[in-house]
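A single protein chain has been omitted; all remaining protein chains appear in their positions.
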Amino acid sequence: MQPLVVTRGLRFRYEDGTLALNGVDFTLQPGETVALFGPNGSGKTTFILHLNGLLMGDGHVEVCGLPVTPHNFATIRNKVGIVFQESDSQLFMPSVLEDVAFGLLNRGMPADKAAECARAALDRVGIASLAPRPPYHLSAGEKKRAAIAGILALDPDLLILDEPTTFLDPPGQRALAQLLGSLPQAKILVTHDIPFAEAMCTRAIFFSAGAIVAEGPVAELVERFDWKFTPRR
Amino acid sequence: MHIPDGFLAAPVWGTLDAAAVPAVAVIARRAQRGFDESKVPLLGVMGAFVFAAQMINFPVGVGTTGHLVGGTLLACTLGPGPAAVAMTVIIAIQALVFQDGGILALGPNILNMAVFGVLAGYLPYAIWGAGPRRKTAIFLGGALSVMVSALLALSELLLSGVRMPGPVLGLSLLLFAVSAALEGAITVAVMQALETIQPDFVRQRQPARAGSSLFGIVAIAAILLACVGVLFAATSPDGINRLGIQTGIASRVQTLFTTPFSGYQTTFVQSAWVRKASSGLAGLAIIYAACIGLGRAAAARNRSL
Partner (left out) sequence: MHHAVVERWSRGESPLHRRDARAKIASLLVILIVLATAHRQFLLLSAALFVCLAIAAMVAHLPVGAMLVRAASILPFSGVFAIVCWLAGDNERALSLLLKSYLSALAVLLVVGTTPLPSLLRGLELLRLPRFPLMVAQFLYRYLAVISGEAREMRRAAAARAPLLTAATRRLRFRAAAGALAVLFARSYRRAGDIHRAMLARSFSGSFHPLETPRFRTADSVFLLFVSCGAVALRISIERFV
């Protein structure tokens, strides 16, 4: 089966000269859920921004069989949805419904159909009643769901979530895990939340200094890099 | 200074509302560069920043605090066009949501603060921003933007018949001068702090040519003179003619600004409506032409380097 994402030798340097990615080789199969671990500043967020063309580096990046070039941005951005860490910057429209419909309207869908699909997406994530509400008044968990709905409405093949449990309380984290577990799309989860990753992912990747240094089951990587709160004695 | 509804005479708010719409439309069109709406989030968020910035108090002395007005800061970081659009929206939201300033008075308020205020605030920076007197230029910009806005507002009130006896006028001007200096000081302080955080927020200026200092001084003096001129014209549009005749040479400066249109007044404009409106508009046109013309000339001189 054709892999969903393939990167080979991906390099990226920021304008100020810092080398953020130093040769990343990565493959993702359809339907997989992968966790991305690594220290802050190791390039995880920079990496995921390359998967829909928000950043463009050197090397080979292919999504759904298409090279990530400006020519393919429109198609790729329909297939890859990113849920950013801060929901407030992602829910920028005056009401939840308008925000979820944003991507659909940009695709050229007529307004009434877009509204219908948006409501369906909100229903899917369980917050259909919040459609007319302004985003500011929502709780962190509701905002996260609304952001996910906005992506789901576009029917993507890949969902990328950047530190999704950051502002959620434990019940919220549990609810999010349940929701994500019910979605068939492939997922990449950038996270520091080990229990969350263990619950959701079969495979994990460890980033360090802009490159992938290890790959394997979540528990193995956690053990190997001592990537948990309780220090080893 | 946000003028509420009910203060200005119909000719004043009528003509200024009519003038404001195309002015804002033109500035908005240029700020957006065609029909691209990508700058919307930036201007919206920075507009929200200016609102939020009012919460942060700057100790002034004697138990008072001041806060940032913001036009010059936005102009020096986002550019004068985007800054004008952002300030326009800020003024509109202040009027609608906070009832700070009137709705019919939106035209005058926007012209005073978002158009002329921003333009006047940007001019010193455009001329001197790249040189060694950068801090002074920014201070001057902040002060000038508040001063020009306030003078124009005062003129509009006087033109509408709100009587202000001499000492009250003097006190108002003093208060304006203090606010102007405060805005200058706050803007400089914030710009300096911004430079240490991240230098690319602050617009890069091309090096100014030697000798443009004199040009700049003349430019700013001209703008201030124009504003003061409008103020004098506004204190008594009918009496200015009499005053000019009575005091002769001493008031030549005043007459200089009023003769072009006081001539019109007596010959063919009969109604007080049009008289007042044309006085006001002519004054504003002078200031606008001064800012734009001098700004363009400054840019042309810089480019010819």
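When the chains are written out, they are named A and B in that same order, and each has its own residue count from 1.
The rule is simple: contacts are C-beta pairs under 8 Å (C-beta built on N, C-alpha and C of every residue); 3 or more make two chains touch, one makes a residue touch a chain.
On a predicted model such as this, the values are computed, not experimentally measured, just so you know.
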(message) I'd like the shown chains that the missing chain touches, ordered by label.
(response) A, B
(message) Looking at the full complex, which residue from B:24, B:138 or B:152 touches the chain that isn't shown here?
(response) B:24
(request) Considering the whole complex rather than only what is displayed, give the residues of chain A touching the chain that is not shown. (result) 49, 52, 54, 74, 77-78, 81-82, 84, 86, 88-90, 92-95, 97-98, 101-103, 105-107, 111, 114-115, 134-136, 150-151, 154
(request) Please give every residue of chain B in contact with the chain that is not shown. (result) 4-8, 10, 13, 24-25, 28-29, 31-32, 35-38, 40-49, 51-53, 55-59, 61, 68, 73, 77, 85-86, 88-90, 92-93, 95-99, 102-104, 157, 161-165, 168, 185-186, 189-190, 192-194, 196-198, 201
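Going forward, only the chains that are shown with their structure count from here on.
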(request) Could you give the separation in Å between the centres of chain A and chain B, each centre being the mean of its C-alpha atoms? (result) 47
